[in-house]
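One chain of protein is taken out of this complex; the other chains stay put.
Our next item is chain A:
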Amino acid sequence: MKAKNQRLVLALIALVALVGAALLAMSALKDRASYFYSPSDALRDHVALGQAVRLGGVVEKGSLRRETDGVTIDFRVTDGIATVAARYTGIVPDLFREGSGVVAEGRFTAPGQFVADTILAKHDENYKPPELAGNGMHQSASLKK
């Protein structure tokens, strides 16, 4: 093979690989990107039960309740218009409290009933989150089922 042809072939292979990567990425995104819903969105759009989604909003004041096992909590996520009941087993992040922002990853088990695998608490609005190293989220992974 001439050098020029080899370069062409390599360029073509590279192109095919990158297009392949893009296709793979797009198809995986279709299946696995979890959609981000506010409680109103979730109730209006009828999220498929059992599908991995993220639910974002504020922990409703007065809604936080602890189960007797000491590690499971029930609370309501609200966006001011609609609310969704959520349940989580684990240690909540440091910034999680009533009235604070929350992003819960998990799934709906019934319309308006959410079970969280992971809870991410939003940083206090008055204070900047760590920006350098990343990983600034306060996270708590759930029990592996």
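As a working rule, contacts are C-beta pairs under 8 Å (C-beta built on N, C-alpha and C of every residue); 3 or more make two chains touch, one makes a residue touch a chain; residues count from 1.
Please note the rule applied: contacts and distances are computed from a predicted model.
Q: For the complex's missing chain, which UniProt name, "L-lactate dehydrogenase complex protein LldF", "CRISPR type III-B/RAMP module-associated protein Cmr5", "Heme lyase CcmF/NrfE family subunit" or "ABC transporter permease"?
A: Matching the unshown chain against "L-lactate dehydrogenase complex protein LldF", "CRISPR type III-B/RAMP module-associated protein Cmr5", "Heme lyase CcmF/NrfE family subunit" or "ABC transporter permease" yields "Heme lyase CcmF/NrfE family subunit".
Q: With respect to the chain omitted from the figure, which of A:Val47, A:Val77 or A:Val92 is a touching residue?
A: Result: among the candidates, A:Val92 touches the missing chain.
Q: Tell me which stretches of chain A touch the chain missing from the display.
A: Chain A touches the missing chain through residues 1-4, 6-7, 10, 13-14, 17-18, 20-22, 24-26, 28-29, 32-37, 52, 54, 56, 66, 69-71, 89-92, 94-95, 103, 105, 120-124, 126-141, 143-144.
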